Every structure is written in structure tokens, then in C-alpha cells.
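Structure record follows, encoded as C-alpha cells.
The other protein chains are all here in position, but one chain of the complex has been omitted.
This part shows chain A:
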């Protein structure tokens, strides 16, 4: 599989603090790269560096080759043409990413029109309805005029995914897309992302702290800690034969739902 995105020696620093330290990875075309790590590992900064959306004072170094285009060499207007169009992003908290004063249809249509010059409002709204149908929001034609607060958490995340999909991106970056969701809703959203990938052939970068989630979704995996990549490989390699002691410790720490620690049963002795 050829690589859609290749990061080489990517670093992010704020003054003297290097929060991402010369990391390299590849995202296979149509495949899924999982980036896992605990808080402070630099996984979210990595995604913002790709999007060129680092917070003020953040400095990016190294190379980001996106389908032959060097992203780090693009001007802001050039990057704006890539961002949201060829690379789209889905964040953890859909409520804070949506404007409460506008209907979801208006917001999806706006995202669409900003990348498709000359599209009429009517056509953009139609595109928004179609995008909402693609993410299985029922009665999309009616719900397109609803406001974000009228949607549940899972439905809002569907709206965000619809927005990301409206421009047919080649790469979707999802940063903890299911962390704020209930487990049954999480399963639906993960299924939806997989379906979107099957249908559109888009590649996915899934950023998460949840190893079980990443094991169900990712083809390739990088494990980050303190801004560095400690281990990289196929998901199967890393889950079945982790080489780095940190990866091993991380896997040991994950509570298993199908496996309980026997000693608990005797607590109090009157179970």
C-alpha cells in the first residue's frame, strides 16, 4: 500500500519545550493509522501540526509529505485550500465545535461552500442533506434545520462527520472522536467511520488513549510518550508482540472486560 501522508522528523515546540520530538510515520492510502498515548504524549499536537493549526507560539519542523505536496512549505491560503477539503478533522467534543446560533445544515453547507466556489446556497443545503443521510441521520431533510442542542451527543458527532465528509476528503483525522460518548453510541460511530472509509476510500488517522478502540479500527499503529514515538508497526504486531517496555506496561494496565482479577472475589469473604 502506498503512503498518502508521510511525516519525517516532525517536531513541535513551544519555546524551549519540545512537545513532539522528531517523529516519523506513514498513513497508508485508504488505511487507518492509530496514534495512541496517554495525556501529554503529544498525540493531539501531532494532528494539529498536520492541519497547520498549532496554538499560538507553536513551531513546526520537519517534513509532511501529503500525496506529493510538502505541507510545511504551503502558505496559509494554500493550506486553507487543503484543510477541510482534502484533509478533514473530527474533534472530541462536537458541542464545542458547533456554533449554537446556527442550524447544523447552515454549518455543514458553509463548510461545503467554502471549498466549492460558485455553489449556490440551495445546492449547498442539498449537499448538507446528502451528507447527513450518509451518516444515517434519519429525516435529514427536516433535521437539517435543527440547532446543535436539539441533537444528542452521538448525533452531534454524526453531524461533525457529515461536515468532514461533505468535501470528500482523502484523509480524515479523528481526535478522540468517541471519548465523550456512551459505549453503545461509540460502537455506532466507530462502525460509521469504517463504513465511510469503505465507501469513499478515505484514509483515517485515529487519535485515542483507548487501546481497545484502536485495536478494533487501526491497521498501523504508533505509540507515543513524552512527544516521542516509542513503538511503531502493524496493529497486530504491536498488540501481539510489543517490543518496548512502555507499550507492554500500557497493555498490562488496560482493564479487560472478559477477564477479572481473581483475588477480588474473596474481598470481605462473604461474596
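Throughout what follows, a contact is a pair of C-beta atoms (placed from the backbone, for glycine too) under 8 Å apart; a residue touches a chain by one contact, two chains touch by 3 or more; residues count from 1.
Methods note: contacts and distances are computed from a predicted model.
Student: Mind telling me which option in "Phosphate transport system permease protein", "NADH-quinone oxidoreductase subunit H", "ATP-binding cassette domain-containing protein" or "Twin-arginine translocation signal domain-containing protein" is what UniProt lists for the chain we can't see?
Tutor: "ATP-binding cassette domain-containing protein"
Student: Out of A:53, A:81 or A:212, which touches the unshown chain?
Tutor: Reading the full complex, the residue touching the unseen chain is A:212.
Student: Tell me which residue among A:2, A:39 or A:75 touches the hidden chain in the full complex.
Tutor: A:39
Student: Which residue from A:11, A:72, A:103 or A:186 sits in contact with the chain not drawn here?
Tutor: Of the listed residues, the one touching the omitted chain is A:186.
Student: For the full complex, which residue in A:56, A:138 or A:256 touches the chain that was left out?
Tutor: Here the residue in touch with the unshown chain is A:256.
Student: Spell out, residue by residue, where the missing chain touches chain A.
Tutor: 38-39, 153, 182-187, 190, 209-213, 215-216, 236, 239-242, 248-261, 264-265, 267-271
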